[in-house]
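Would you mind keeping the following structure in view while I ask a few things?
Only a portion of the chains appears, each positioned as in the full assembly.
To keep things simple, chains are lettered A, B, C and D as they appear, and every chain counts its residues starting from 1.
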Amino acid sequence: MIRGTIVVNETICKGCELCIQACPQESIGLSDQVNIIGYRYAILVQDNCTGCVNCALVCPEAAITVYRQSKQSIKQKSTAQV
Amino acid sequence: MKSEEIVVAGFGGQGVLSFGQILAYAAMMEGKEVSWMPSYGPEMRGGTANCIVIISPTRISSPIVTQFDTAVVFNQPSLDKFHPRIKKGGLLLYEQDGIINPPYREDIDILPVPAVREAIRLGKKQIGNMIMMGALLARRPLVSLDAVLVALKKSLPERHHHMIPLNEEGLRVGRQLAEKSRHEPSVLFPTES
Amino acid sequence: MNPPIAYNGLELVYRRPVTLTDTPMHYCPGCSHGVVHKLLMEVIDEMGIQSETIGVAPVGCSVFAYNYMNIDMQEAAHGRASAVATGIKRMLPHRYVFSYQGDGDLAAIGTAETIHTVNRGENILIVFINNAIYGMTGGQMAPTTLPGMVTSTTPYGRDVATMGHPLKITELVARLPGAAFVTRQAVHTPTAVRKAKKAIRSAFEYQRSRLGTSFIEIVSNCPSGWKMTPLEGNEWMEKNMFPAYPLGDLKIPSATKPDAKVKEEV
Amino acid sequence: MNMQQSEQPRLMKGNEALAEAAIRAGLQGYFGYPITPQSEILEYLAAELPKRGGVVLQAESELAAINMIYGASGAGARVMTSSSSPGISLMQEGLSYMASAQLPCLVVNINRGGPGLGTIQPSQGDYFQATKGGGHGDYRLIVLAPASVQEMADLVFEGFRLAEKYRNPALILADGALGQMMEKVVLPPEGTLPMVDKPWATTGKPEWRERNIITSLFIQPEKMEEVNLQLQAKYQQLQKEVRHEAFEVEDADILVVAYGLTARIAQKAIELAREQGLKVGLLRPITLYPFPSDVIARYTRTATAVLVVELNSGQMVEDVRLAVNGRRPVHFKGRMGGVIITPEEILEELVSLAKEYRVAEEKLEV
């Protein structure tokens, strides 16, 4: 499985939950805390993010940055497994 | 009784506008002059809402003032915005939940109220505002509880009237919270003025 | 502020477009405006045309668009964005010009300007945010409000007998000879977002090739105006808006001269 | 009448009080377009008026709205539209047409800060537009300036009455605060404003009369001048409808002139000034057109100086100067762009004027 992760800018997140719905891995959830503008914000709740970018695409605040395993590292891994 | 200038502020959904309306309506019913002035317009888009309530024995000149006798705030941005605008010796009530940097002023009466927590304890998040109201009236007997309840009836749609008792409970809880708070207790029974 | 290009061993695959300013947007949670702003700036980033693009903001919730888009912009009077864009484009024919308008702005008070701008085939892009309501002023009926839909000015629901049917201005516009590219998109799912972005990209390329007016309707949600959560809003939109405003291309350029230089997605 | 007694005081927004009053004044048709800070008028009427026998139509624009009003008024109906500053600017051609065709209607401008898109906060920046005629040609609107939610309701009746009596558009000019604020209001009873008959209206030409024509086109200059003379004569007539409110003016050394919300703030300032022993009074024009020039002239015979306070850069002050005609110095104090002036600011101004003109000095020494 491809490894990825997201970084949410929690000061501008408005907790709209669109990313949560968009995430095929169900990796995202909302914080219990509210942020400075009064919203519970998105956080990673599972470590199974694949960096598919879906959450970032639908985010109205452009609050999500996405990282993903580099192509070759994936290749290496797969070959390794052989 | 001199005129009282109050600001109520919080996030959009927190019901600050109706909080102010209930207060104003109650005061009107007790024969006071009142004005209620909401913040309006696009700054409401995903922002904070607030209203200014003025209760006075005499005709009110301007519904818009910039310094307040009392501030009732429900979130951090509102606290930051209105904290400095409270008159010396004035009163600041604020919802404790979600406040990261609490107020620091020495020259005003500050009362943090865990209204949300208490409301959840009582099982109805909605009554948080009445808890806040109860606390406010404990410190500032602007109107009688009865008047508030009548106002509440007016403002609640029929189908929610079954919640009146619960709100009454909220008012009482609020008053108690205000009383056992560190500050010297103020008048406990509503003014008859 | 640029994010690190790598993050414990992983590489950057998506970032906030640089042409989007750092100013937090004032839109309500889940509002489509933010997504569309983002897509416009992504395309401008990718085509590297920040210095060649001038935008026109409407009067509507997106009136502050110029706070978020780091390009030269003008704020137009309510309904006149396409006339303002016309004025700019006629004076600066080699610049990319787009207007960004809501349904009240474009399809009510601005109807005449919209029709005639497209009919003249002004070589600009018109982005049309159709959320079936007047958001900024507090949820009044829009020309695109659905039959029976309750708004602050249709407390008993829109009565088509007295208030007319939803105005499908995009269908009208598509019939005008001046229109080069007319499409209806949405931004509620990752797939929709990808499609919408592609449409915006094409529109800018058609403008480069001087094909005439591109008109992109984005069927959008307005959680506040609709009094729903963003998720409820998107669901309601799929169930009610899409049947009335079916997504897809209404008109594509006959002869497009696509441009070679197309950058890789970051 | 007994309805009046039965009427309880209510806590209402100015916009809603105005809308409800309009219904009670016999409003038959409302055509308007949303704009802050007055959308509540359209919203309230959309909910209420149809139930009560009237027509409400959300127009595609203010331009369409004022021309629908033109048609509806020409058809003999009691009609109203409302907007705020930018929307009112879009109505200027239509208003000029209605004034020329002598069509009655009530237009409400809940004035916000300009120019341009400006701000939605309260302002009095549209005084010139309202009183001098923002449209083309020689015409005037009847302009009423409420100062409270109560007057927002009351002046609707006055507006319709004057508009129909003089066959001229009337305009209620109120700043955004008056529209948005809630205050105690006792609503005027229904049915106190009888319908007037309008033999000139285009209701369909029966055998027995000539056809009625509503037009503002008079291609022959001589005819056009006749029409203009008619209008001017009408505006002369209007002078007798002047309304104002005076507060502590009899012994005033300094006369403050202000209207709308500003007048209330000025009154507060005057109370404070009186506490300091300054002899200050307030003249509040309720009709901005016709303008209470004579009243002002009368009171300024005794006063030493005049201070005009407005939420703009100084517009009504010109009419005050014209009324005073150089007999007394006329000063101006204003705030702009949606900023509300405070009683303290005005007081300060009054004190320094008192010093300047050496009125009630001894007291000030204290």
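What we mean here is this: contacts are C-beta pairs under 8 Å (C-beta built on N, C-alpha and C of every residue); 3 or more make two chains touch, one makes a residue touch a chain.
Source: prediction; values computed, not measured.
Student: Just one representative per chain kind is placed here; work out the formula for the complete complex.
Tutor: Full-complex copy numbers, labelled as displayed: A x2, B x2, C x2, D x2.
Please note the rule applied: only the chains that are shown with their structure count from here on.
Student: Between subunit A and subunit C, what is the gap in Å from one C-alpha centre to the other?
Tutor: Their C-alpha centroids are separated by 26 Å.
Student: Take the average of all CA coordinates in subunit A, do the same for subunit D, and state the distance between these two points in whole angstrom.
Tutor: Using C-alpha averages as centres, the distance is 57 Å.
Student: Two or more other chains in contact with one residue: find those residues in subunit C.
Tutor: 25, 27-29, 31, 63, 136
Student: Going by the touch rule set out above, which residues of subunit D reach two or more other chains?
Tutor: 36
Student: Touching subunit C in the complex: which residues of subunit D?
Tutor: Per the touch definition, subunit D meets subunit C at residues 33-36, 39, 42-43, 46-47, 57-58, 60-63, 86, 117.
Student: Using the touch definition up top, name the residues of subunit B that touch subunit A in the complex.
Tutor: 11, 46, 75-77, 98, 100
Student: Would you tell me which residues of subunit B are touching subunit D in their complex?
Tutor: Residues 21, 24-25, 28, 33-38, 40-42, 59-66 of subunit B touch subunit D in their complex.
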